[in-house]
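Dropping the structure in here first, questions after.
One protein chain omitted, others in place.
Coming up: subunit A.
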Amino acid sequence: MFGYVRPSIRDLPEEELDRFRAMYCGLCHTLSRRYGQAARFILNYDFTYLAILLSDGTAGAQGAGRCYTSPIKKRPFLEPTAAMELAADESVILAYWQLRDGVEDHAWASGLKYRAGARLLESAYKRAAALRPEFDQAVRRQLQLLSALEQAKDPSMDKAADSFAVLLSSAAEELTDPVRKRIMEQLLYHLGRWIYLIDGADDLKKDAESGNYNPVALRYGLTDGTWTPESRRDFATTLDHSIHQMAAAFELWDFGVWTPVLQSTFYGGLFQVGKAVLDGSFHRPSRKNIREIEETE
């Protein structure tokens, strides 16, 4: 489900990319300090965005440190802030329930990796849920709704996406400024809707083969996992409406130092990812991809 949100790197100056990297590494350090080394495996770009959106927009203190992926060279990272701790706790809760969901969706053997992941995250989850009980309850409630829709094979794309969108928007629950909270809930709602829909589109082929519930396929009557020109156009437009709502919400709040990164995401990165998913050329970066590139260069 996660890993789709990213900026348009072409439009971002190097210093802004460095800032994004420092937040990614900072969130990783926050996870490790609060939940131990094992919690680091849940890290992804989407959780980094959560930390950025919840941050106060100031530059923040930077440290430098080594880690498993960079054992020799020290890398700059943002020192944990209250917002990053909130994002880390919420990320643990989200990742845990996603893994648990994976356990239920798969047969015993193919569900092994989810079961192993969930077990690894069990104690971290317990602590995170105790710290953020409201968010934990919201995630549980929304995932239950989603699973009921799956069971019923509900064909409403918006209804299914709504469960996940509401889930993500509840990440803004602890914000105290009422205006900021409204803006953030709207932004996160459409970010959640977009993520859910793009994930459905990305899984079209896989779900057509396995017969798994896919509300995007059901909505457009796509049985073999390929788009018709009309359905593709229609779907891209509904994605654009959500991106527009995110951009419109984004413009109403001052995100400080994060403005360039977010601007390049809402006016570029999401379009690029969406287009690549529709073209079938989207790949999540993996260690394997990166090794291949290193070898060819």
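Observations
Basically, a residue touches a chain if its C-beta (ideal position, glycine included) is under 8 Å from a C-beta of that chain, and two chains touch if they have at least 3 such contacts; residues count from 1.
The rule is simple: contacts and distances are computed from a predicted model.
Its record in UniProt calls the unshown chain "DnaJ domain-containing protein", which is the match among "Ion-translocating oxidoreductase complex subunit B", "DnaJ domain-containing protein", "Dihydroxyacetone kinase subunit L" or "ATP synthase subunit b".
Touch with the chain omitted from the figure is made, among A:R33, A:K153, A:K206 or A:R233, by A:R233. When you scan A:E79, A:E104 or A:D158 for touch with the missing chain, the hit is A:D158. On the side of subunit A, the interface with the absent chain consists of residues 6-10, 17, 21, 24-25, 28, 45, 67, 69-70, 72-73, 75, 156-159, 162, 165, 179, 182-183, 186, 189-190, 193, 219, 233-234, 236-245, 247-249, 251-252, 263, 267-268, 270-276, 278, 281-283, 285, 287, 289-290, 292-294, 297, using the contact rule stated above.
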